[in-house]
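All protein chains but one are shown at their positions in the complex.
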Amino acid sequence: MEKTLRKDPAGKIGAAISACLIAALYIFLILLDNVLPANSFTLMLIPVLKKGAIYSLICVSMNLLNGFTGLFSLGQAGFLLVGAYAYSIFAIPADQHAAVYQYFDGGAIGFSIPEALSRLLGENAGNFVGAIICIIIAGLVAAAFAALIGVPVLRLKSDYLAIATLGFAEIIRAIFQWNGLGPVTNGSNMLRKYTNFSAIQIGNIKLATAFPFFISMICIGLIVLLIHSSYGRAFKAVRDDEVAAEAMGISLFKHKMLSFVISSFFAGVGGALLAMYQTTIQANAFKSAMTYEILLIVVIGGIGSISGSCIASFLYIACNEWWLRFLDSGSFFGISVPFFRDGFRKVVFSVLIMVIVLFFSRGIMGDKELSFAGMIRKHRNKTAEGGDGQ
Amino acid sequence: MSNFVQANLPYLLAGISVGGQYALIAIGYTMVYGILRLINFAHGDVFMVAGLVMVYTTTAMPMYLSIPLVIVATVVLGFLIERVAYKPLRSAPRMSVMISAIGVSYLLQNCALYFTGGLAQVYPTIPWLSNSVTIGSATTKVVTIVTPILTVVLVFALVLFIQKTKIGMAMRAVSKDFETSQLMGIKINSVISMTFVIGCFLAAIGSLLYFTNYPSVIPTSGSMPGLKAFVAAVFGGIGSIPGAVIGAFVIGICENIIKGLGSSWTIFSDAFTFVLLIVVLLVKPTGIFGEKATDKV
Partner (left out) sequence: MKKIFAIALAVVMVMALAVPAFAADEIVIGVFEPLSGDNGAGGKQETLGIQYANAETPTVEVDGVTYDVKLVVADNESSTDKAVSAATQLVAAGSSVVLGTYGSAVAIAGSDTFGDAGIPVIGVTCTNPQVTEGNEHYFRICFLDPFQGTVQANFAHDELGATKAYCLGQLGNDYDQGLINYFTQAAEALGMEVTAESFPEGNSDFTSYLTNAKNAGAEVIFAPCSISYAQLIVEQAASQGIDVPITAPDTWDSNVVMEAVQGTDLEVYCTTFYAEGGDPEFEEGFKEYLNSDSTALANNGGNDMIAAVSVMGYDAYYTALEAIKAAGSADPADVMAALPNVTYTGVSGAIAFDEIGDAIRDSAFIKQANTETGVWDFVAAQSVADAE
């Protein structure tokens, strides 16, 4: 993931390998959606891949705040909620409004961006561009909320910041469930029927799985670029020592705010993707437990490692939704195990998390990044050392 | 006037009762925070586990045995959590300890989910406490009246304990300055354990009262009361026991008044708590009774 542009052959080779892998990944994803047969393996693989890609983005956005800027915020669920709602509100086709906003006389918003664009650009292109526009709106609305909240909250430190952001997430949830906003948010009822992944295609090629990867990868790429920029270094300086950073002329508030707003923007995008994935959303689901789940994934991956967050997201989602399901099913290879019943998977999970927190507090990647260039260099150094020894 | 009182007495009673129960949980938060500077996210879940233990023990033994057993089990649980999940991280950054606390909370909730099968468990009726009683216009349970009285008595006893005993003095010293008190020969670990023991003891009592009032235990029963109790602790000034108690009563009463305001407001009864938290943090970060501290904001 890391871009190394030095005049070092390892960097070039690394970049080439990354590019090839990414290309191969997309080819695989497109094949998965269009050509490969639907059997029990691909049927489980597809949702895991989609959700994993979405969670990668969400976790990286949280990592930007917690791992790179040292702001312990627990408001992520609130921003996901804002993003998810902002996306779906603008993406419900007009003729579905009466059904969705059944208790609010069809709601206050009578249009849908993907639908309006479909009329202009044709259905597929309209859905594609419309979805992207709605996703960007989702990010912007979440960022605007963050900017509002950030002014008072970012003056607080560590655990006070954590509890205040947690509180804000709860307040946001209550506001979105308020019947007074019902014509827009549908009160506490579900939003549904909006444009989702299955509507995304180019020509006859379905992009249901490739699309979340595409959006996530662009966003994570932007975050990586940000971290390597001078702003990113300033964030890290704030994280490592606020006093020293301020002495070096870094405006604490400005950089904290910047990090908070940017992180929330991407959380909003993540929320929009999550809404597309789930096909229905409801404010009720965005509880503090969701933030904890994301935080734990970040910790498993390693606080301060982008690739760690991504790897951990895929592992977590795959285990949770797929590989460890057998723990709930009551039998293991046909042998019935009495304590394998509903909920056992979650117990195993939480024990695993505690083990990681207590004994492997650096997580999978620590604060290192996965990079092919780095691997090549390491390998070369190893062989070189071996050569010296003779 | 009397009409007004008649119509509103039930809200007030409910508020005072729930406030007393929050107070008993809040003390655990405020003491742990005062000493370790740790928001013990698992505390609310300890409260929930105490409720579940009661549900299961009463099926096997008479009430007069199960109540002491619940209290002992809760205290042991709190002690173990501290030893296993927090002690190894004593020198780690504060964020790691907090993550560990979140992890413990997640573990307790999931274990509860596993053992209960995800169904609401009916809390046993404790004789006398569950009886109905009529006060003026309001009919309520005896526990509603008992809670505030018991809370005040317990808090009074606790304040005496902290003021007069040696270990109480050690607690005060540790919360003032962790490192220096260590140098003065105070056994930090036993002081911290004692804090958890007291906090969990009060949480167990709180859970007996709370679940007698609202007799249904689910795995997430503890999280909302836990968060509100923490807000109460912040409101009163973290580290201050009377502050936490007053904060808890304020939150309990306000929340019930909001529920009484009418249909469009009930949704904000939980959010109100957090609005209060944020306002307090911004206006008077040390809370009403908190000592001046420099490292909070």
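We call the chains A and B, going by the order they appear; numbering starts again at 1 in every chain.
As a convention for this text, a contact is a pair of C-beta atoms (placed from the backbone, for glycine too) under 8 Å apart; a residue touches a chain by one contact, two chains touch by 3 or more.
This one's a predicted model, so the numbers in the text were calculated from it and none came from an experiment.
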Given A:F28, A:Y231 or A:W323, the one touching the chain that is not displayed: A:W323
Those residues of subunit A which, in the complete complex, touch the missing chain: 38, 40-41, 43-44, 47, 51, 96, 99, 102-103, 174, 177, 187-190, 192-193, 196, 198, 277-285, 315, 319, 321-326, 328, 333, 342-343, 360, 364
Hidden partner chain, residues of subunit B it touches: 7, 10-11, 13-14, 18, 113, 117-120, 122, 130, 132, 134, 138-141, 213-216, 218, 220-221, 223-224, 256, 259-260, 262-263, 266-267, 269-270
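The definition used in the following text is that only the chains that are shown with their structure count from here on.
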Inter-centroid spacing, subunit B versus subunit A (mean Cα positions, whole Å): 34
Sites on subunit A touched by subunit B in the complex: 66, 72, 152-153, 155-160, 162-164, 166-168, 170-171, 173-175, 177-180, 188, 288-289, 292, 295-296, 299, 303, 341-344, 346-347, 349-351, 353-354, 357-358, 361
Subunit B residues touching subunit A - in the complex, by the definition given at the top: 37-39, 84-85, 88-89, 92, 94-96, 98-100, 102-107, 110-111, 113-114, 117-118, 220, 223, 227, 230-231, 234, 263-264, 267-268, 270-271, 273-275, 277-278, 281-282, 285, 295-297
